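Following: one structure in structure tokens, then a few remarks.
For this view, one protein chain was removed and the others were kept in their places.
Chain IDs A and B follow the sequence of writing; residue 1 opens each chain.
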Amino acid sequence: MSSIHPDQVTAERLAGLRSGANVPGADVNTGLGDGTLVEDPAVESPLVLGRRSFKDVTNIVCGYAENPAPLWWWLAFIPAASIAGLGTLMILYLIVTGVGVWGLNNQVDWAWDITNFVFWIGIGHAGTLISAILCLLKQKWRTAVNRSAEAMTIFAVVCAGIFPGIHVGRVWFAWFLFPIPNYNWIWPNFRSPLLWDVFAVSTYATVSLLFWYMGMIPDLATLRDRADLRLRQGTSKPLALAMPGGKALVFPLVKPDMIRAYVYGLLSLGWRFSSRHWHRYEAAYLILAGISTPLVLSVHSIVSFDFATSVLPGWHTTIFPPYFVAGAVFGGFAMVLFLLIPLRELLPNFKDLLTLRHLENMAKILLLTGMMVGFAYATEFFIAWYGANEFEWAVFINNRVNPAEAPYAWAYWTMIFCNVISPQVFWVRALRQNPAVIWVVAGFVTVGMWFERFVIIVTSLHRAWLPGEWGMFWPTWVDILTFVGSCGIFMTLFLLFVKFLPTFALAELKAVMPQADPHPDHHDEGETKRNPGEAF
Amino acid sequence: MTHVHVHEEHGGPRIESGYSGVVTPPPPAADHGEGPVMTDAAYQKYLDKLAAHPLLRDDNVRLAEGAGKGIGAVLMGVGLIGLALTVLLAFVFNTTHALAAYEVGVFTVLACCLGALFLVMLLNMLNAYWTATIRRQLENIASLVWVPWLLLLPVAVIEVVSGGVLLRWMGDEYAGNVLLEHKAAFLNWFGFLVRYAIYGVIWIVLANGVLGVIPGVCSLSREQDITGDRWLTRRARRMSGFGLLLFALSVPLASFDFLMSMDFRFFSTMWGVYIFAGAVMSAIALTAIVLSVLRTFGRLTGVVTAEHYHDLGKLMFAFTVFWAYVAFSQYFLIWYGNIPEETNYFLHRTTGDWQPLATIIVIGHFIVPFFLLITRKTKRNTLGLGLMGAFLLVMQILDLVFIIRPMVYVEPGVEGPGYVGWALDAVGVIGVLALFGGALIAKIASGPLIPLRDPRLAKALKHKNYV
Partner (left out) sequence: MASRLSEMKGMIGDYLPGLPRSAPRFVTEDGTRVFGVIATFSTTPAVVHAAELVRDAGYRKWDLNSPFPIHDIENSMGFRKTQLPYHVFGAAMFGVLLAAALQWFTNHFDYQTGEGFGYIVQGKPTSAWEAYVPIMFELGVLHAAFAALFGMLMLNGLPRWNHPLFSSESFLRTSDDRFVIGIEANDPSFDPEATKRLLEEAGAETVELIEEDA
């Protein structure tokens, strides 16, 4: 037993000075990670570690938005924002110059742009999946990740929206996409998948935004009330910027709480935590979850229709809709893990809310969706042969698989390695419970899912029916920097989110904590508490 | 208007509101052990409580001795008569037609069993506590997967021996066809039989295991009824992970073998998913029927409640919509692409005589259940969900009719029997379904109606849908 007083330990943990699983003396979980990796089917593992009170959870989560930004945040934000600026310059350059600055050509007329579009829109789907499908499946562990995943959805859709917007060349004619009659009284063609895309992506962006915002209303109200209380009680602190060496630069006259009370107050719409309101709120939330689920399916299905409605070998295949959805969820979960695992280390007490079991569950979903994607690859391959269409078969063998024939074979095999082979490590329990391993695999999967879209788009296009039409695609520096810039935009938005908005769904988190149970009709049973026996 | 006195001191104690890092005193030493393993003594206490639980008394969670024997025998009799009539009509009327009718029945039953097997494994993986009270019925259905597999044996034998009845590629009729020659590595009678055997091994082992050697997911659950060993739950979960992989490999291939290859020109990568979606939906439908019947006869009172029905109904709704999504996507992409090898499948079925059936399926398999199941009332009602289950099962049969029956009279110039043929269809389907129904009743009566000693059972009994 440690000689440190438990109070001291808790204090240090709350201040973010100490990490660890439990108060000394109560630590019975040695050897099982942080105590959430429960194997006994009769025991439920806790969703929030460290026996937190509601107040602790409020303090931890609101602290991320209220405390001065730590140094690492600036070290990440400044480069990310600069890269975002660079990406914006590239877009500007493209618009003033023309799509000729990109590497696409007559043969490969969709390339980098649409690859990036599908990549980003796919990243977004994990957010909706976690919010919606896991909500419907009553997977309570989703509360640990849903908010940040939903935020990623929004930011990814922002990045995705850029590419189809700019790839049309003359962006000032983008209004042709909308059902506005032009001077020749020509309506948009509603039988074109590209127009469905416009509706699908804009609906998705809108609904995700509504869903995310609605989830945040109560938490924004919490931030508002905290700032308000501090102002009323005179405990509000002036603005302080973290400086190297643990010092802070203080501006005595600037009180962020005044801005907070105003801005969070405005955004929280006067939410006052009324049960009558909560009741309708929960109904609305469930409805939004219910309609978001088919929405996610439809959005990526419609994206897949862009390809699958054509008769191009490699594109026309009926499994595309569910296969794209599975791939999107796969890539999206990978991105969620890729960003949250470092955040777990960087933000104090994050590990109490995002436990090893949460990571393990998400690793399992990566394995599952990875297998689904692998299944789709295999089915496609099998049917390409079974369909007995030599062009279809040629796309698979000559354009993708065979290194001797296919100039893009490296892309295909990168995809197979990253998406199908690398997640297989998760069959081993020790590996799927190890954050470092999960992080590496998540990185592979993110790369692999980008290559999947590249393979689908470029390798199908670059060699069509006649050898005379064969060509190659290589990205230009503008292509590459635009994609890098979109990553910068994504990171910038995400870092701003981490700093200024509630990173966890506070109210939902509290609702799944054991104290939230209105009828805990069990008392002094000691060891059987939180075990199935409690249900009596 | 009344005046009230206002106290000077406003509010309660001063509220402390801090930034993060403000220390709250540690919570009092909580009495809940965060121990990863429960002691056996504590678990035994839980089991004792379960055993003494008033809802889990024998006349609520078990069928009476000999119950269902009569109706089971009647169903078996009907089944045998139906099958005999089918065989008779095969000789006097049309062999191909009789085989098609029989196959519609067999594949309906197989779909229910495979869908149930999938759901059992999925629910094990999800660790969803509320399913503890309904899982046994899914297991009962899944563990009968050997019945439809065995019923497929005559189909396989007839196809191979007679050189292709519905699977025309087996015969000499298309010998020399370029497409068929290309596909010969997959479409040959030997490979077909080998795969048929492998599917059987996979499904039956997954569901029932090999006696005394490998346990199956369904037999593990029954073993737990007797031993009360909670670690069996974890074992079932582990098995389910690998099981789902084998399932995902075998079911689509089986659907290619038996259904898609009826028209050997046709191909669709979605086919396996399409069959799978219908299978899971029909498994849920059959489970709802079984549970409704049991509840109507006074069993499972307070054990399977409106709350469980609500969630089962949600699953039913979800898979109805999922089926529609998959079916529409498949149809839509083929319609849009308009490539002859693919389009022929739908052209044949959405024009001419088969067009009305296509419309019925769109309306009955999606639109009607969508609007009925979206309401809370239908899902929470014993009769409502049971009837929806029956309705969807009929739709599943019609869907299989839609897949199989148009392949019977495909020779140019051959007129179908029209509505006269429907009698043969009915006889074939009812025969198989009744036979399976008899087997299912015997299976249900053979043990407890719920997993009596499941570690999550107590929590499942208290399950409630908020909102």
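List of remarks:
Quick note on the criterion: a residue touches a chain if its C-beta (ideal position, glycine included) is under 8 Å from a C-beta of that chain, and two chains touch if they have at least 3 such contacts.
Computed from a predicted structure; not experimentally measured.
Within the full complex, the residue among A:M90, A:I162, A:L288 or A:A308 touching the omitted chain is A:L288. Annotation: of B:F93, B:W146, B:Y174 or B:F328, B:F328 touches the absent chain (contact as defined above).
When you scan A:N67, A:N116, A:S131 or A:S298 for touch with the missing chain, the hit is A:S298.
Residue in contact with the omitted chain (choice from A:L75, A:L92, A:L266 or A:V428): A:L266. Touching residues on subunit A toward the chain that is not drawn are 53-55, 58, 179, 185-193, 195-196, 199-200, 203, 206-207, 210-211, 213-214, 218, 221-222, 224-226, 228-229, 232-233, 265-266, 269-284, 287-288, 291-292, 294-295, 298, 302, 305, 506-508, 510-511, 515-520. If you put the missing chain back, the residues of subunit B touching it would be 1-7, 10-15, 17, 328, 331-332, 335-336, 338, 374, 464, 466.
Rule of thumb we're sticking to: only the chains that are shown with their structure count from here on.
Look at where the CA atoms of subunit A average out and do the same for subunit B: the two points lie 32 Å apart. Considering their complex, residues 6-7, 10-11, 14-16, 22-23, 26, 28-29, 32, 35, 37-43, 45-46, 51-53, 55-56, 59-60, 62-64, 66-67, 136-139, 226, 229-230, 233, 235, 237, 279, 282-283, 285-286, 294, 297, 301, 305, 308-311, 316-323, 348, 371-372, 375-376, 379-380, 383, 386-389, 427, 514, 524-533, 535-536 of subunit A touch subunit B. Partner subunit A is touched in their complex by these residues of subunit B: 14-15, 17-27, 29-39, 42-43, 45-46, 49, 53, 126-128, 130, 178-179, 182-183, 186, 230-231, 233-234, 237, 241, 245, 248-249, 252, 256, 267-273, 314, 318, 321, 325-326, 329-330, 332-334, 336-339, 341-342, 455-459, 461-462, 466-467.
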